[in-house]
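Working notes for the structure below.
For this view, one protein chain was removed and the others were kept in their places.
And then subunit A:
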Amino acid sequence: MAHSISIDGVDRHVGAARSRVDGPAKVTGLAKYAGEFDAPDLSHGYVVSSAIAKGRITAIDASAAEAVPGVVKVFTHENRPRTAWLDYNYQDQVAPPGSPFRPLYDDKVHYSGQPVALVVAEDFDRARYAASLLRIGYEAEAPETDLTRQQDLAYVPPKKRSGIKPPPGARGDADGAFDAAPVRLREDYRQAPEHHNPMEPHASTVVWEGDGRFTVYDKIQGVSNSQSYLMAVFGLKKDDVRVISPYLGGGFGSGLRPQYQLFLAMMAAQVLERSVRVVLTRDQMFSFTYRPDVLQTVAVAAAEDGRLQSVRHDAISGTSRFEDYQEVVVNWSGILYECENVSLNYKLAQIDTFTPGDMRAPGAVTGVFALEMAMDELAYATGQDPIALRLRNYTETDHTEDKPISSKELRACYAQGAERFGWQARNPESRSMRDGKELVGWGMATGVWEALMQKSSAQAVLTADGRLEIGNSTADLGTGTYTILTQIGADTLGLAMEDVTVKLGDTSLAEAPLAGGSWTAASSGTAAMRACREIAAQVFTLARGMENSPLANVDFERVAFRGGRIEVTDDPSRSVTLIDAMRAGGLDRIEAMGSAESDPGQMKKFSHYTHSAIFAEVKVDEELGQVRVTRIVSAIAAGKILNPKTARSQILGGVVMGIGSALHEESMLDHRLGRFMNHNLGEYHVPVNADIYDIDVIFVDEEDQANPMGVKGLGEIGIVGTAAAIANAVYHATGKRIRHLPITIDKVLE
């Protein structure tokens, strides 16, 4: 195996299915989340949200609220403390270009649900009651939240968002080739805006430690982002604010940027010199970031044999009035297939909502859905099997960067996925398959996501009792980061998993990036492995230096770390325990740091992507419009799989979320009010158990050199393409192309 973690090349835990090490704490309630930490004299803040979407606040009467016994203070724009002046200070690590929203800044209302006051009281119930007594006068203006009415004002963002590649320049002549091609398709695609809706609502508990020092428990996908934001906005020194976030009840990207409850809790704590907790309600979870509405047009043209002659993908994405949020929507259409004439265009148009944000596979969910539906339409137009069409246009090169792709086992995904699904039995004709009253449809699509690595560090400590602790500041969103770092530590030093503890989500630990972009396993995993290898080298030196050491004159390359011992690889009878080595060296602990970042040479030479092939079976009661997704096979090429059990769970979650995109999820705007109306989990529909049938996950073998462990990340690839596979299956079943998600009963009946 090209990539092994163990010094001797034989991994015991890495690559094997292991249960989550944080599982018992989570199911027994011992795991604490941001809104559950307590402090002496803790006060509680309740957010009051704007009733209008645009305009200004003319008056706030807080007298009745302030008169409620137990109310500590009502904060509004009229009495807020001064915070940093420049926009720059409010721009967090992943902020798009623009002027970030500042809570309680002035009397202007920018969007519906904007926080306009914070009521702080001795307990939550009093704060909530007092909040209901605030009387707020507004001068309302008509909002514009309908993207279709703003598209004429769309513009190419003048400033690019850091880390987001703008579309590449055109190659060839897409429009000319389109007109000249024998088979031509041009269609509009759209996916409804979605809200992330993690189980755990956003919350911050700011603990006043005295002397202007704070410990902050925040729901965030990377504590360093909250810490630097608080330092810049509130003028705090790094030593004055420690941010801790050991667990998240889901994030999906909603926890990448510090959200307004963090600002409000810190503001109140600083003024009151007292600990404050602010937890958002489920309704308020619809009052900040969301997956944007995007208007897309895809035009594809091909020769009679299906060879692509032209691909043009245009997208207009909604953003707020104050920030130019950007994600990669159209570039995928220049990456996935071989085509000489490609034109990719991405614009923004402003509406009166909060700034949209990254939501699981941001941009790819949207853009790949459109492309992969267009490819299915092209398969029908050229009379080809959808897999055959994709293989005919297969490429090993990323033409948007003119670089080979480091590894791309997508052919194996198609082949193994098709076999598991039974694709060869498919009758290509739509409406040709039936099961009782239901039409049966089989559809497929390709998925793609970037395989990224970020600069990261990790610390490791081996103590005299033979126990290892690994830590850094990244987050485990529930994906299994605690578990894979435990496996890596255990294999590097030859320990049992029980002897390894992992600590995450604390700014006092080694610095690591936000958990997002599917880069955590590669980045923090590599840093942790290197820290542990450094410890291995040090403890080996101690062991070899022992009097009459059995390892005397043995090189590091010739030993194995197994069962708490260092052994000579080809003579295990010669060994020293880690505990004895440390005792002999007179050490209580050995500490080491490891760091990782992507190799510039490798980055310059190759593009790095994760791929998948998704196969979906739907059953449609056409008369009544009901669609059931009865089977999904998702075949994934993501490099080395560190833990097949947590890996599978990640893909299952991505697929379920993809089913949600396809059939259920839709944040419904009332454009007259500029307000998302179905702001609760009763009316914002995510899939429930009854909607989920068989999901089969395959990991195909893939060797990759992108990073020292050969991993590519799994957080996002499970969702990309899933909705397209389902929509394509609905077409196969019914003969109806539904290009506007979600596919609800009304659209099937149309």
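The working rule: a residue touches a chain if its C-beta (ideal position, glycine included) is under 8 Å from a C-beta of that chain, and two chains touch if they have at least 3 such contacts; residues count from 1.
Convention: contacts and distances are computed from a predicted model.
Colleague: According to its UniProt record, what is the protein name of the omitted chain, chosen from "Aldehyde oxidoreductase FAD-binding subunit PaoB", "Sugar ABC transporter permease", "Succinate dehydrogenase" or "Potassium-transporting ATPase KdpC subunit"?
Modeller: "Aldehyde oxidoreductase FAD-binding subunit PaoB"
Colleague: Which candidate, A:170, A:652 or A:673, sits in contact with the chain we can't see?
Modeller: If we include the chain that is not displayed, A:673 is the one touching it.
Colleague: Could you tell which one of A:51, A:271 or A:568 touches the chain left off the display?
Modeller: Reading the full complex, the residue touching the unseen chain is A:51.
Colleague: Have a look at A:19, A:58, A:79 or A:132 and name the one touching the chain we're not showing.
Modeller: In the full complex, the listed residue that touches the missing chain is A:132.
Colleague: Contacts of subunit A with the missing chain: which residues?
Modeller: Those residues of subunit A that touch the unshown chain are 49-52, 112, 125, 128-129, 132, 436-438, 619, 621, 623-626, 628, 663-664, 668-670, 672-673, 675, 677-680, 682-683, 685, 687-691, 744-746, 749-750.
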